[in-house]
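Reviewing the structure listed below.
As you look at this complex, bear in mind that one protein chain is not there, while each of the others sits in place.
The letters A and B name the chains in turn, as written, and every chain counts its residues from 1.
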Amino acid sequence: MSQTILFTIGSITILGFLAAAILYFIASKFKVYEDPKIEEVENALPSTNCGGCGFPGCHAFAEACVNADDLSDLHCPVGGNETMQKVASLLGMEVEERAPYVAVVRCNGALEFRHKTTAYDGVPNCTIAHSLYGGDTDCQYGCLGFGECVDACNFEAMYMDEKTGLPVVIEDKCTACNACVTACPRDIMELRPKGRKNRRIFVACVSQDKGGAAKKACDVACTGCSKCEAECKYDAIVIENYLSYIDGEKCKLCRKCVPVCPTHAIHEINFPPRKERPEKKERREKPAKKVEVNTATIDNAPAVDVVKMAKKANEESVKKEDSDDKEVS
Amino acid sequence: MSTQFLTISPSPHIHSGESVNKLMYGVLIALAPALAVSFYVFGLGAVIVTLIAVLSCVFFEYILTKYLLHREPAITDGSAVITGVLLAFNVPSNLPWWIIIIGSLVAIGVGKISFGGLGNNPFNPALVGRVFLLISFPVQMTSWPLPLENAWQLADAATGATPLGLIKEGLSTGKPLSDLMQEVPSYVSLLLGNVGGSVGEVSALALIIGVIYMLWKKIITWHIPVAMLGTAFIFTGGLWLINPEKFADPVFHLLTGGLLLGAFFMATDYVTSPMTTKAMLIFGAGVGFITIVIREFGSYPEGVSFAILIMNGFVPLMNKYIKPKRFGVKKNG
Partner (left out) sequence: MSLLTINNVKTFPKGGIHPADHKLSAGVPIKKLDPPAQVAIPLSQHIGAPATPVVEKREKVKVGQLIAKGNGFVSANIHATISGIVTKVDKVIDSTGYKRDAIIIKAGREGEEWADGIDLSDDLITEITLEREDIIKKIADAGIVGMGGATFPSHVKLSVPKGRTAEYLIINGVECEPYLTADHRLMLEKGAEIIVGARLLMRALGVEKAIIGIEKNKPDAIEKMAELTANEKGITVQPLKVQYPQGGEKQLIKAVLNREVPSGGLPIDVGVVVHNVGTAFAVYEAVQKNKPLVERVVTVTGKDVKNPSNFLVRIGTPVMQLIDAAGGIPEHTGKVVSGGPMMGKALNSLDVPVAKGTSGILLIPNEEAKRGEIKPCIRCTKCVQVCPMGLEPYLLMTLTQKEMYEEVEKEKTMDCIECGSCSFICPSDRPLLDYIRLGKRTVASLIRERNN
């Protein structure tokens, strides 16, 4: 009996040593040398592997950082300046502060402003619908509402607003990783400078239709009327293909363009409510607030009667379209 | 809006009208002759066993899908009914009701829902349930009632061995096969089903009628059954030629036990069989081979269930490596 036990212990021990020797041999023979700095840098990174830096994952980015001569082209949008400072100090390099970016939804064509004209019956997938046709409204540029951007977001920073049928970016969670921008087949998502005090102004429309057609398809479309362009003193606004675009770098956040937009297509975010001006005319043209309802700042958006105004206008047009549709069916 | 819009969807704009329900109910229709025969042979017991199995399978499917998978249960698609019928077909007609319910729970719960429900289970659920019962309740699962005089009476205590069991037992006691063959029912009885055995496997003829229906309705293709039965036939034929005193002849093997039931209804189960015809042939041949190995050399008299489950395990591998002939791609480069 004891002999059996001894024999067992002995043979197992020999086997163990044998295996250890093989492992040691293979480990030393096939060892891949890697700069220990890469691991250090990688540990400093957020390890979300989101690809927002343009590299496939954090390890690749760390490798690029270690091999780079200077860090000016490299930036981790998720970790931001803080992380980049850490990386720089690890590598003994300098890095410039970068202005933080945030994703914005450049479409305000909520269900109430943009009525349906056809019934889509394919897979609820933005890219498939986009490659099939212009979409179930008359606007062939606007949001299709199947939430591919939301699915692409790794940070739970987006959700679909059921009321409007549009995606919403949660500003605090957004890391500007660019995932939603690449996911959207219609280029509606854009990364813009977060702005001073997180304030920013942008055109919430990407429609390149001519004014009349754009307005007919969607009540809050940019018609390319160029009123904003005329108002801007800093040459930050360009009109191209019947569409206004505000250069986020040039914009000085003066807010002058916002009230002049006849379709309220220009959004201002995180601004304090406008002071009421004594002139009657100004009061009537105040409407721009409404737009905030559909953006990230739902909480601090003041309730303004513009919503009602827009709704009413929409209802009328819907009624009209109703009669038009009857011819079809 | 009350008015109707034009519908837009990608092509194609027409559909064949084929549906999961139609396919599943087609299988059930194909199983009907076998059920009728087993009612005739084993009496009410067969019907009660089938009924309990079907009802408990549907019940577990409903409960587990709703509360475990948190999905809308799709019991109307008929897949749970088929699992129930197949489970019942694989057990003796005098099996106590509580064993059947345990079998149903294992079949649906372990065999199907734990993998994510219909379409995701790697193993045939009915067979998972059956094998579980066979291992857990070997006595009850192998006491086969004999055919009854009157279909309307419930099975009584008279039980006996299946032809396969008879031979296995006999051979192990050293009797020559030719003596044993005198004891087993004639091939005509085997064909018609006047023998002891599981609920659904007794009548070869009824099963053949069912499979002809399925082939006609294009529910299954011929590949798996033909490969499986062909392999079994050739393999047993070879053994029989070598030593007819030890190995039974191929016709006997084809007609007895669950070979036909397995070949027609269980190996051909959509979810757990391979996707390409080439792989189907390999799959069928594998099942046939393993079945005969178990029958002739294993300790169990019957091996179809084990053979199918073993080959089920190879299906993902086959799907990965056995591809259909691509159009415009030459073989070997």
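Keep this in mind: contacts are C-beta pairs under 8 Å (C-beta built on N, C-alpha and C of every residue); 3 or more make two chains touch, one makes a residue touch a chain.
Bear in mind that the values here come from a model prediction, so they are computed numbers and not experimental data.
Asker: Touching the hidden chain in the complete assembly: which of B:138, B:176 or B:324 does that?
Answerer: B:324
Asker: Which residue, B:59, B:213, B:270 or B:300, contacts the hidden chain when the whole complex is considered?
Answerer: Once the missing chain is taken into account, the touching residue is B:270.
Asker: Can you tell me which of A:128, A:160, A:239 or A:260 touches the chain that was removed from the display?
Answerer: Counting the whole complex, the residue in contact with the absent chain is A:128.
Asker: Per the definition of touch given earlier, which of B:45, B:84, B:103 or B:117 contacts the omitted chain?
Answerer: B:117
Asker: Of the residues in subunit A, which ones touch the absent chain?
Answerer: Where subunit A meets the chain not shown: residues 117-118, 121-123, 125, 127-128, 131-134, 140, 209-210, 213, 328-329.
Asker: Going by the touch rule given at the top, which residues of subunit B touch the chain that is not shown?
Answerer: Per the touch rule, subunit B residues meeting the hidden chain are 4, 6-16, 18-20, 22-23, 74, 77, 79, 117-120, 221, 270-271, 273-277, 280, 319, 323-330.
Note that only the chains that are shown with their structure count from here on.
Asker: Centroid from C-alpha atoms only, then distance subunit A to subunit B, rounded to Å. What do you get?
Answerer: 54
Asker: Mind pulling up the subunit B residues that touch subunit A in the complex?
Answerer: For this pair, the touching residues of subunit B are 1-10.
Asker: Spell out the part of subunit A that touches subunit B in their complex, as residue ranges.
Answerer: The contact residues of subunit A facing subunit B are 115-123, 128, 132-133, 136, 318, 322, 325-326, 328-329.
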